[in-house]
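A single protein chain has been omitted from the complex, and every remaining protein chain is retained in its original position.
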Amino acid sequence: MHEPLLRVDGLHVSFRTHRGLVNAVRGVSFEVGREKVGIVGESGSGKSITGRSVMRLLPPAAEARANRLSFRDIDLLRASEKQMLDIRGGQIGLIMQDPKYSLNPVVRVGDQIAEAYRLHRGGNRKAARASAMAMLEAVKIRDPERVYRLYPHEVSGGMGQRIMIATMLLAEPDLLIADEPTSALDVTVRLEVLSILDELIETRGLGLIFISHDLNLVRAFCDRVLIMYAGRIVEELPASELEHARHPYTQGLLAALPRIHERRERLAVLQRDPDWLDGPTYR
Amino acid sequence: MIAVDDLVVSFGDDDEVKRAVDGIGFEVREGETFGLVGESGCGKSTVLRVLAGLNPSYDGRLRIAGRDIGPRRDKALMKSVQMVFQDPYGSLHPRQTVNAQLMEPLRIQGLDDAAGRVERALDAVGLGPAFRYRYPHQLSGGQRQRVAIARALILEPDVLLLDEPTSALDVSVQAEVLNLLADLKAAGGLTYVLVSHDLGVIAHMCDRLAVMTEGRIVEELDVQELVAGAARHPYTVTLLRASETYGEGGVPAATSETNEATIPEPRKT
Partner (left out) sequence: MSAGTLRHWLNAEAAASPFQAFAQRAWLGWLQLLRNPLGMIGLLIIVALLLVAAFAPVIASQSPYEQNLRNVLAPPSSEHLFGTDELGRDIFSRVVYGSRITLLIVLLVSVIVAPIGLLVGAVSGYLGGWVDVALMRLTDLFLAFPSLILALAFVAAMGPGLENAIIAISLTAWPQIARLARAETLTVRNSDYIAAVRLQGASPMRVVLRHVLPMCVPSVIIRVTLNMAGIILTAAGLGFLGLGAQPPSPEWGAMTSTGRRYMLDSWWLVTMPGLAILTVSLAFNLFGDALRDILDPRSS
């Protein structure tokens, strides 16, 4: 395997609230190379907080500590804010669930892509525009000339997510963090966006952290899967081995899925075991 | 139980009319679970809102329980059709306790033994009395959806309209809610209309389904037919293939936008 891009060791994140300290992430360790790593778990299990810790984009009430949190040879915990600005969107890209919140509503989408290009790569307007256009084509937008001139509210969810991917990839990052990038999309559109993401990642050899609550999606899309439960990784395994997961939580999640070709009277309901909170991690 | 004939719903004013529902018809038999599938914006929620009586401006014929229904409904009729909404975070009143929200329908309909009914309703959806005086912000998504189901069922309706009831929930919670819905129906006397974009959910819950695109029903079939691959309309086939791709691994080759309109209609809220 390649040399890891991102190393996370013993990451803890806690929030100060009026009811006391909330430990959102409790000792998470993993590495990401030039591969597609999925993080799955139910809502509140700490997936987004883990992703945001890497970008150092935590809310002010949060406090993060780790034995190690490094991207290549940069210590992300100690990096200056200036260094982080360069890393965010430059070397690590972030794609979020709803592109509407990530795009500036009053600037044409093409101009936003071009602006992102100039920010990270410099160059004149004309070159930026040409690159933006090429990028729109790379995310399989059929009529880039027309789409370039649209405003964010004029594009559909799937198109918006393609544009976000284009914006993120222009800076040629090495690692992409996608937080539920397709959860707001229709099933058919979802597959199209995923296949575009897949193709671009393969051809450019990027690393990807794919955060999702959808086990099926991650199984189909990723190389490796981390299962999170209550702020910890309880199981880590190759996506192809998911069917043979050993942790009862992972098994429970799989059994709870309704299947098209397997009609059952009742769906299996997850029986939560308090031991999972601090139990072993299956690797 | 429900018969819809040539239903048309339009939005917008004179110079820019948009037909959200464009002449659809279907029948739902008593005691059945009828699925409604289609991409977002194709008019599924609009159909449900007409059935529920929330949208009085429609054209077409509507029969519920053998009665012709006009745009205006009386209290008794309102009681017989209830709905569970998609977003559990928006469907409960943020400033009322669970108790207040369950008492309200009983007061409106003037039913007796309100306290007992509330207790039994909470029990039926698997929430103990401990949840009775909580505010929605003290509940998880799955618990909220249970309260919403309790609120709909406390009036003992004949028809329950379910608008993507589990799409905002985790799979583990989805399984609990779907099981709950199945149990409640098994207890008797309910007819479901279930909207979902997840064919797995539809296949699990429904007897028959209709597939919608752009305000029209393009195909109506039994779930067995769907599962056996007997769907004929290209959209149904694409949808089925997309849903199956998940389970079997592998993502198909990249394509240009196909099913997606490049410029959506302006959204109105």
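When the chains are written out, they are named A and B in that same order, and each has its own residue count from 1.
In the analysis below, a residue touches a chain if its C-beta (ideal position, glycine included) is under 8 Å from a C-beta of that chain, and two chains touch if they have at least 3 such contacts.
Given the structure is predicted, the values throughout are model-derived calculations rather than measurements.
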| item | value |
| --- | --- |
| Chain not shown: contacting residue from B:G53, B:G141 or B:G200 | B:G53 |
| Of B:I108, B:A187 or B:V237, the residue in touch with the unshown chain | B:I108 |
| Sole contact to the chain not displayed, among B:G66, B:P94 or B:G116 | B:P94 |
| Candidates B:M83, B:C206 or B:A242 - the one touching the absent chain | B:M83 |
| For subunit A, the residues touching the chain missing from this view | 18-19 |
| Hidden partner chain, residues of subunit B it touches | 49, 52-54, 74-75, 78-79, 81-83, 85-87, 90-97, 99-101, 104-105, 108-109, 130-131, 133-135, 137-138, 148, 151-152, 155, 269 |
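The rule we apply is simple: only the chains that are shown with their structure count from here on.
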| item | value |
| --- | --- |
| Of subunit B, residues touching subunit A in the complex | 39-40, 141, 170-176, 178-179, 182, 197-201, 203-205, 226-227, 238-240, 242-264, 267 |
| Of all residues in subunit A, those that touch subunit B in their complex | 42-43, 140-143, 146-147, 150, 153-159, 186-192, 194-196, 198-199, 213-217, 219-221, 239-240, 252-253, 256-261, 263-264, 266-270 |
